[in-house]
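Shown here: the complex without one of its protein chains, the others still in place.
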Amino acid sequence: MRQRLAALRGAAWRASRLPLLSTALAMAVAAVIVVASTLFAGNGFQPLLPVFAYLNLFAGAFGSGTAIVNTLVVAAPLMLGGLAVGLGFKAGLFNIGVAGQFLCGAFAAAVVGAALADAPAFVAVTAALVAGALAGAALAFIPGILKARTGAHEVVTTIMLNNAAALLLAWAVGDLVRAPGFSFARTGEIGNAALPVLLGRNLHLGIPIAVAAIFLIRWLLERTTLGFEIRSVGANPHAARYAGMRPVYLVTLTMTLSGLLAGVAGAIQLLGVIGFYASGISASVGFDSIAVALLGRSDPIGILFSALLFGAFRAGAPLMQINTDVPIEVIDIIQALIILFLAADLIVKRVFRLRDRGHAIEGLDTVTRSWGDQVAR
Amino acid sequence: MDGLLAIPRLLADLGAYLLLVMPDLLPIVLALATPLALGALCGVINERSGVVNIGIEGIMLTAAFTAYLTGFALHETLGSGPALALGIVVAIATGCAVGLLHAWLCVSVRADQVIAGTIINIAAFGVTGYLNRLVITPSGRGGAGVIPALSLPESVTTLPLIGPILAMFFEQGPIAMSVLFLVIGLQVLLFRSRWGLRTRAVGEHPRAADTVGIDVLGLRYRNVVAGCALAGLAGAYLTLESTGSFQNGMTGGRGFIALAAVIFGRYTPIGSFGGALLFGAITALGIVVNVRPPDGDLGALMKSIPSFWYAALPYLVTIVILAGVVGRSRPPAADGIPYVKEGRA
Partner (left out) sequence: MTSERAGRPTGDPPALEMRGITKRFPGTVANDAISLDVRKAEIHALLGENGAGKSTLMNILYGLVTPDEGEILIDGEPAAIRDPADAIARGIGMVHQHFMLVPVLTVAENVVLGQEITAGPFLDLEEAGRRIRALAAQLGFEVDPDAKVEALNVGQQQRVEILKALYRGARILVLDEPTAVLTPQETEEIFGVLRRLRSEGTSIVFISHKLDEVLAIADRITVIRRGKVVGTRTPAGTSAAECAELMVGRSVSLQVDRGVSKPGGAVLEIRGLRVADDRGHEKLGALDLDVRAGEIHGIAGVAGNGQDELVECIVGLRRPLDGTVRLEGRGVTGSSPRAMHGLGVAYVPADRQRVGLVLPFPVSDNLVLDRYFEPDFANGPGNILRDDPAIDANAERLVTEFDIRTPSHERPAETLSGGNQQKIVVAREFREGLRLLILDQPTRGLDVGSIEFIHRRVIAARDAGVAVLLVSAELDEVLDLSDRVSVMFRGRLVATLDAAEAQRERVGLLMAKGTAA
C-alpha cells in the first residue's frame, strides 16, 4: 500500500513538475519585466516591486475566507473553459472560440433566466443552465461541421465566430431583448434563476458543477468507448477511420461538446456572478482557457489545478494593482510566458536540469497537421 | 409572392447603387485591405516555406503598439514627420523580432506551430495592454498623428472608370501604396527567382531540399522573419497611417482574416491580395451604406439591416469562403511540420 502511494506520488510529480517549474520560471521572468518597466514609469527604479506585487497577489487570492471563495468563483468558469479546450485537443481540434461560446451561453442563460425570473428556482436555474449549454454547443457546432465536412480549419472559423458573436449579441441585446427601465442595453433581472449561494458571500452552485464536469469528462475520456474514439481521432484520424470510427461525426460531436462546456461556463458566470447580459461583459475566460488547458496538459485533473492557479491570479490581481500600481495585464504576460516555457520545454529542462521527456499532449500534432492535411473522411 | 418578384429588381438596384458609390467605395477598399494584404503576404511567405503562423494577429498588434509608442515618445523632440518614419522602422523591427521568436519556437525548438502562434497572440495582447496602461494612458498625451495620404488632382480622379481605380491605388499613404508593389514583386520572386524556387521546395519536401545542400532551417528562419516584417508594417499602418491612435486589441481579428485570404488565394501573393480586397470591399460596403444609403426599396431594405450585421459581415463571409474554398486550395505539403535533420533513415 505504501509502495503504491509512493509510486502514485512519483507519477504525480513527474506529470506536474514541468508545469510547476514553468509557472515558477514565468513568474520570475515577469518579475524582471516589472522591475525593468519601473525604469520607464513615473515612480523611479523599484527593485523590490515584484515581491510586493506577488505578496499582494497572494493575499488577494488566498488572504482571507472571502478571498479564497473569490478565487474559487473565478476558477469555476476557467475549469469549464479549460475542459472545453482540452477536450478539443484530445480530438485534434483547437477550439479558440471559447470566448464566443462563453458569450452565447451567458446570453442564452440571461434571456431564459429573465423570462423565468418568477418561476420556481429549480425550474428557472435548470432551464437557464440548459439554455446556456445549448447556445454554446450550437455556436461550436458550426466550426465543427465545417471542419468535418469541408476541412475549413477551426482556428480561423472559431476566431471569426468570436467576433461575429460579440457583434450580433450586442445587436440582440439592444434590439431584441432589451429590458426596459435601464440607461443602457441589458437583459432583465434573473430573479429566481440566480444560482443559489452555498457558502459565504458568493460560493455559488456553479463551482460544484464545474468540478463535477471535470470528473465527468475524465470518465468519458478514460472509461467509455466514445472517449476512446475521440482520443483515437485526435491521435491518428487515418487509423481511426480505418478502424471503423467516423471522424466526421466525432469531430463535429467533440467540437459541439466543447462548445457546450464553454456555454455552461458562460451560464454559471452570468447566473452566479454577473446577473445580466450587456454588451462588453468580459470574455477573457476565452483566452485564459487555452492557457489552462495547455498548463493542465489537456488532462481533466491537470485542468482542475491549473484553473485554480489562474483563478488565483485573476482573483488576486486587482488587489495587486490597487496596492502596488502593477497593472493587471501582467497576468496576461505571466500566462503567455507559462505557455512559452511549456511549448519550449527545452528551456525549463535546461534551467532545472531535468532529463526525461515530458508527456506531449495527445492530439496537438493533429491540430497543426490538419492545417495542411484535411481530416480523413 | 410579391417579395419573390421583387428580388431581381432589388439586385438590379444594388448593381446600380454599387456603380454610383464606386468612387466613394474604392479608395476605402484598399485602405481596409492593406493590413489584411500585408498580413496575408506574411502568411504566404511563411507557409510556402513550411511554417504555419497564426501569430500574425499578435505581431500586427505588437508592431502597431511599438510604432505608436515611437511616434508618441519622439514627435515633440523630432517633429511629426521623422517620428512617424522612425515609427515605421520600429514596427518593422518589432515584426522581425517577434518573427525571430516564432521561427525559434517552430524551427529550432520544434514546438507545436499553432501553439507557438497562440503564445504570440496572448503575449502580444498582454504586453501591449500592460505597457499601454503603464506608459500611454496615464500621460494623457496623444500620438504623432497620421501619415498624410497622397492626393491626385481632381482632373484625374474624375476620369470615367479609371479615375476611381487610380484613386483607389494612389490616393493613399505610403504603406497602402507599397502593398501593390510588394504583391507584384513577391509574386514574381516566388515563382521566378532562386529564393522562390528554394522556398517552394522547402515547404513541399524539406528533405529533398536538404539533400541538395539547401539550408532548410536557415531558409525557414529567413522567411519567417521577412514575412513577419511585413506583418509589422501592417501594424504600423493601423496606428500611423489609418487611425493615429492605439487601443487594446485593436487588430480585431485582422491577422486571422489575413490567414483566410491566404487560403482563398491558394498561397499565392496575388491571390491573397485578391482575398484581402474582397474582405476590404465587404467592410467598405457596410460603411458606405451608413454614410450614403441608396434610395427606394433597396434603401429601405439596406437601412433596415442593423449596423451590427454589417460589422459582423466580414467575419461571416470569411467563414463561408473558407468553407467553400479550402477543399480546392492545396497547402504546401510540409506546412506545419518541423524539419528534423538527422533522422533514422
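To keep things simple, chains are lettered A and B as they appear, and every chain counts its residues starting from 1.
As a convention for this text, a contact is a pair of C-beta atoms (placed from the backbone, for glycine too) under 8 Å apart; a residue touches a chain by one contact, two chains touch by 3 or more.
Model, not experiment: these values are computed from the prediction.
J.: Identify the residue among B:Thr77, B:Ser155 or B:Thr211 that touches the chain left out of the display.
T.: The missing chain is touched by B:Thr211.
J.: In the full complex, which of A:Arg9, A:Arg201, A:His238 or A:Arg350 touches the chain missing from this view?
T.: If we include the chain that is not displayed, A:His238 is the one touching it.
J.: Which one, B:Leu197, B:Ile270 or B:Leu316, makes contact with the chain that was left out?
T.: Touches the omitted chain: B:Leu197.
J.: Would you write out the residues of chain B that touch the absent chain, in ascending order?
T.: Residues touching the hidden chain, for chain B, are 192-194, 197-198, 200-201, 204-205, 207-214, 333, 341-342, 344-345.
J.: In the complete complex, which positions of chain A touch the hidden chain?
T.: 223-226, 228, 231-232, 235-236, 238-244, 360, 362
Everything that follows uses one rule, which is that only the chains that are shown with their structure count from here on.
J.: Rounded to the nearest whole Å, what is the centre-to-centre distance of chain A and chain B, using the mean of the C-alpha atoms as each centre?
T.: Those two chain centres are 29 Å apart.
J.: Sort out for me which residues of chain A touch chain B in the complex.
T.: 37, 40-42, 94, 96, 142-143, 146, 149-153, 155-157, 159-164, 167-168, 170-171, 174-175, 287, 290-291, 294, 327, 329-333, 335-337, 339-340, 343-344, 346, 364-365, 367-369, 371-372, 374
J.: Can you check the complex and tell me which residues of chain B touch chain A?
T.: Those in contact with chain A are residues 52, 54, 105, 109, 111-116, 118-119, 121-123, 125-127, 129-131, 133-135, 138, 252-253, 256-257, 259-260, 263, 306, 308-309, 311-312, 315-316, 318-319, 322-324, 326-327, 331-337.
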